[in-house]
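Let me begin by handing over the structure; questions about it come next.
All protein chains but one are shown in place.
Letters A and B name the chains as they come in the text, with residue numbers starting at 1 for each one.
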Amino acid sequence: MRDFFVLRVIAKLLIPFMLLFALYVEFHGDFGPGGGFQAGVMVAAAIIFYALIFGLPAARMLVPDALVESLIALGVLLYAGVGVAGMLLGGNFLDYFVLMSDPVAGQHRGIFLVELGVLITVSSVMLKIFYVFAGRGRDAIE
Amino acid sequence: MALLVLAMVVQHNLFSVVVLFGIYSFLMATVLVALDAVDVAMTEAAVGAGISTVLFLAALYLTRGDETRPLHRTWSALLVSVGVGGALVYGTLGLPAFSDPAAPIHTHVVPRYIHEGPKETGVPNVVTAVLASYRGFDTLGETTVVFTAGIGVIALLRRRRRKEGDR
Partner (left out) sequence: MCLPAAAATQSNDGESMTLASHYSYWMTILLMITGLYIVVARGNLIKKLIGLGIFQTSVYLIYIAPGKLIGGTAPIVAEGFKIYSNPLPHVLILTAIVVGVATLALGLALVVRIYEEYGSIEEDTILEVERRDEADQEKAGDRS
C-alpha cells in the first residue's frame, strides 16, 4: 500500500476529520445520535485505516501496544469508578445525582464520564483485536 | 436485501461472501434509519460495514480459505430451517400489528423515559439517557463483556506460533 500516492495523501487529509467526527459523536451524543459505543468504533476505525495505508509498524509506533492494553482496563475502571464515587458520596452504586450539588448537573456529568469510559474501552479493544490479527499474519510470513 | 442474503447462501468464494456481508450490513443500517433507530444505525454502519469486514478479511488471510466445499446435509438443514421458520410465523400471528400504539412495548416504562428523562437527566437524546443513566448497570455489564472478549482474543492469539518441533 505504501506506493499509492493518492491513497496516502487522501488518508492524511481524512484521518484528522475522522477523529474529530468521533469526538463530536462522543460529546454531542447527549443532544444528537451518538455516544461512547459509536465513537469508540470510529476512533478504532480511523487508526485501523491509518494502519492499512501506512503499514502496521507505523500504527504501532503511533499507538503503542502497551498503551492500548492499559486503556482497555482503564475504560472499565473509569466506568466502575464513577459508580464507586457515587457510593462514596453517599448515594447508591452508579447513582449520579450526588456527583454535583444540582441533581440534573450531576446526571449530566455522570453520563459524560460513563460514556468516556465506554469510548476508551471499546476503541482500545477493537484496536487491540486488529493489531493481534494483523500481527499474526506478519509472524506467519517471517 | 433478501436477494443479497440468498446470494450469500449460494456463493462459494469466501472473499465475495465477506464483501456481500459488508454491503448487507450497510443496507441494514439504512433499514434501521427508516425505523427511526438512528443511534443503532450509526453503530451498525461503523461496526458491521467497517470493523467486522476488516476482521473477516484478516481471518481469511490467516486461514487461506478461499473456497468453501459444496453444501452438505442440504435436505435435513432445509427441513430444520423451514420448520423453525414455520413455528416462528405461527408465533407471530399472536403479536400486535406493526406500529400499533396500544402494543405492550409502547405502554409500560417508555412513556416515563420519554417524558421525564430529559427533565431528570438534562439529556434530550433519550437513548443516551437510558443507556448511561437508567440502565447504567446493563451498560457496565456490556462494557465488561467487550473487555472480556478483548482479553480472550489476546490470550488466544498473542503468543507466537510454536515451532513444529515443539509439539
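In this text, a residue touches a chain if its C-beta (ideal position, glycine included) is under 8 Å from a C-beta of that chain, and two chains touch if they have at least 3 such contacts.
Remember, predicted model here, so these are calculated numbers, not experimental data.
Peer 1: For the chain that was dropped from the view, give me its touching partners among the shown chains.
Peer 2: Answer for the hidden chain's contacts among shown chains: A, B.
Peer 1: Contacts of subunit A with the missing chain: which residues?
Peer 2: With respect to the unshown chain, the touching residues of subunit A are 31-33, 35, 37, 40-41, 122, 125-126, 129, 132-133, 136.
Peer 1: Mind listing the subunit B residues that contact the chain we can't see here?
Peer 2: Spelled out for subunit B, the touching residues are 1-2, 5-6, 8-9, 14, 17-18, 21, 24-25, 27-28, 30-32, 34-40, 43-44, 47-48, 51-52, 55-56, 58-60, 62-65, 68-69, 71-74, 76-78, 80-82, 84-85, 88-89, 92-93, 95-103, 105-106, 109-110, 113-114, 117-118, 124-127, 130-131, 135, 138-139, 142, 145-146, 149-150, 152-153, 156-157, 161.
Following the convention adopted for this analysis, only the chains that are shown with their structure count from here on.
Peer 1: Within their complex, state which residues of subunit A touch subunit B.
Peer 2: These residues of subunit A touch subunit B: 25, 29-38, 41-42, 44-45, 48, 52, 69, 72-73, 75-76, 79-80, 83, 94, 96, 103-105, 107-108, 110-111, 114-115, 117-118, 121-122, 124-126, 128-130, 132-134, 136-137, 139-140.
Peer 1: Which residues, counting only subunit B, touch subunit A once they are in their complex?
Peer 2: Its residues touching subunit A are 38-39, 42-43, 46-47, 50-51, 54-55, 58-59, 61-62, 119-125, 127-129, 131-133, 136-137, 139-140, 143-144, 146-147, 149-151, 153-154, 157-158, 160-161.
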